[in-house]
Structures are given as C-alpha cells and as structure tokens.
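The structure is given below, and queries will be raised subsequently.
Of the protein chains in this complex, all but one are displayed in their positions.
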Amino acid sequence: MRLLYFAWVRERIGKTEETVDLPAHVRTGADLLAWLKTRGEEYDHALERPDVIRLAMDQMHIRQDETIAEAREIALFPPMTGG
Amino acid sequence: MRLLYFAWVRERIGKTEETVDLPAHVRTGADLLAWLKTRGEEYDHALERPDVIRLAMDQMHIRQDETIAEAREIALFPPMTGG
Amino acid sequence: MTAIPITIRVQAEPFDSEAEVASLTAGRTDVGAVVTFQGLCRSEGGSLAALELEHYPGMAEAEIRRVAEAAAARWPVLGLAAIHRHGKIAPGAPIVLVVATSSHRQAAFEAAAFLMDFLKTRAPFWKKEHHADGREGGWVDARETDDAAAARWGGNDA
Partner (left out) sequence: MTAIPITIRVQAEPFDSEAEVASLTAGRTDVGAVVTFQGLCRSEGGSLAALELEHYPGMAEAEIRRVAEAAAARWPVLGLAAIHRHGKIAPGAPIVLVVATSSHRQAAFEAAAFLMDFLKTRAPFWKKEHHADGREGGWVDARETDDAAAARWGGNDA
C-alpha cells in the first residue's frame, strides 16, 4: 500500500511517501496510525496525537474508523488550512 | 417648494419637476399627496394609490406621516427597482 | 463616518471591476478577502431589448453612501465600492458593481450582500423595460423578495 504524508506529518516522518506491506490486523485508519507509531521515533513524533491526523483513502476523506482494506493509496495529514 | 417626479409618477404627471406654493394646511407627506391629487386628472392618476408612493425630502427618504414644513425639495416616486 | 475608503459612483459608462478591486487592495497587505458582486441585465428569455435606468441625481449617490456607511459601521471591512449605472443597458451588460474588502472573508461576504440588499430597496433607481418585439415596455415592479432580503438584516440599519 502506498502511503503519502503532507505538511508537518511529512516533515516529522521525513518522507513524502513510501510503500508498505500492512500486517493483517491493520483494518481501519486508526489501526494504521497505531501500527505506524511503532515503526520508529519519527513516526511516533509525527503521530503523537493521532486524533488530529486526517486520512484520505484513494484521494477521498475517510474517518479513522473506516476500513482501509481496499485502499491503493492512503494519505496522512494535519487539518487543512487552504483557502 | 420644489417637487420632483420620477419613473411612472413622472410619466403620469407629465413633468420632471415644478415649483409650488403649498397651502398652509399641507403639513405632512400624506397631506401633500392629498393636495396634489386635487390639482388635475394627471395628478389624480399618478397618485391614485397614494400608499405606494415613496417620498424623499431634501434627498432623504421620509415616511408619509413626517412633516415637510422645512423642505426645500420633495421627490415623489414609486418603490425603487435598481441594483 | 468611517476612515475606510468608500467609493460611490453613479455613471452611464461601464465600470472596470478589476480597477475598483485594485484601488482597494494595491499597496496594502492587510486585506485577506475581496468579495465582488456584479449585477447584469438579463434578457428574460430574449423578450427584453434593453433596460432603461432612471435615477435621482444627487440622492442616488447620497443614499448608496448612507448604506455603505451603515455596512462599514456593522462589519470590520477595510474598503467598500459601489458603482451603479444609469441609462440604457443591453442584455448581458453590467448594471451594478459592489466590492467589499476585509481581513477575513465573512465580513466581506456579509457587507457586500447587505450593500446589495439595501441598494435594491433604498437607492432611487427605477428600471423600465424595452421589449424586443417593439411593444412599449413597462416599469419593473419592486419585488417583495427584495424587501424580505433587506428585512433579514434587522432594524433600520440603512
């Protein structure tokens, strides 16, 4: 699965994107955040407040409790500040 | 006193403006309309529904029950349709 | 009275909306939001050849300025412009321009809508229709929806 990071999530993780193999127990957006936090200090720092992280699945907003099983691409980012 | 007429009030009366000497009993906007209606068919036609006529005194909107004693200029017109 | 720039004009010529926006934004960096409204002449399905706009010279400018001052007193706007044309206007052509600038968008949106609502119901302009088929046109009736739009702002602001 392709993961994309934006804004301070990107800066803290230190990557714009990566491709990962998800463990079978990762089913929802919240599961993904919890699993990523275990992958190293930079992830733990980026996701220290998982409740503020927004998710998009295949370029559509999703809630953290939604399933990501069918996703090709998941993006993680802070609340939007455009406009 | 200078009277100005606009839109269909002007067309029905057949003048853009005129100067009149008001009788002493004409004190309010409503008095003015009632008096003008007696001045001829064209006035009676223009003011046949006095309630829809709007008044401005010295270029400020006034209600028909307001006094016009101090006016230099009174304008009579239908409801506005600009914008 | 307020210290912000307020441009009011009544003219026969078309206006330049870009230039009016520029005059309220050029050389300053405190404006975050610019809302413009342009009212255009509609052809009413092809039946209309032109609108003819009559106005009360002097009072038209003064009344629009009173509405703009009321808007400036009510919202934290940084600048306002309102330009209204008179004379014969063809379908598709512009009739009125309103511009409101502010730091944040809500003030600019609301001040522009307020200005239009009260300009419609208080500025002394009257529209006469000229029909495409040559029939003599009538005077446009005031719309109750315009009175309702103005009433939603409450009180007697303008």
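Should a chain be cited, it is by its letter among A, B and C, assigned in written order, with residues numbered from 1 in that chain.
Here is the rule we go by: a residue touches a chain if its C-beta (ideal position, glycine included) is under 8 Å from a C-beta of that chain, and two chains touch if they have at least 3 such contacts.
All values reported here derive from a predicted model rather than from experimental measurement.
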Chains still shown that are in contact with the chain withheld from the display:
A, C
From C:I8, C:A68 or C:M116, the answer for touching the chain not displayed is C:M116
Interface with the unshown chain - residue positions in chain C
17-18, 21, 25, 27-43, 45-46, 91-92, 103, 105-106, 108-109, 112-113, 116, 149
For chain A, the residues touching the chain missing from this view
4, 6-8, 56, 59-61, 75, 77-83
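Methods note: only the chains that are shown with their structure count from here on.
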Using Cα averages as centroids, what's the distance between chain A and chain B in whole Å?
72
In chain B, what residues contact two or more other chains?
none
By residue number and range, which residues of chain C touch two or more other chains?
none
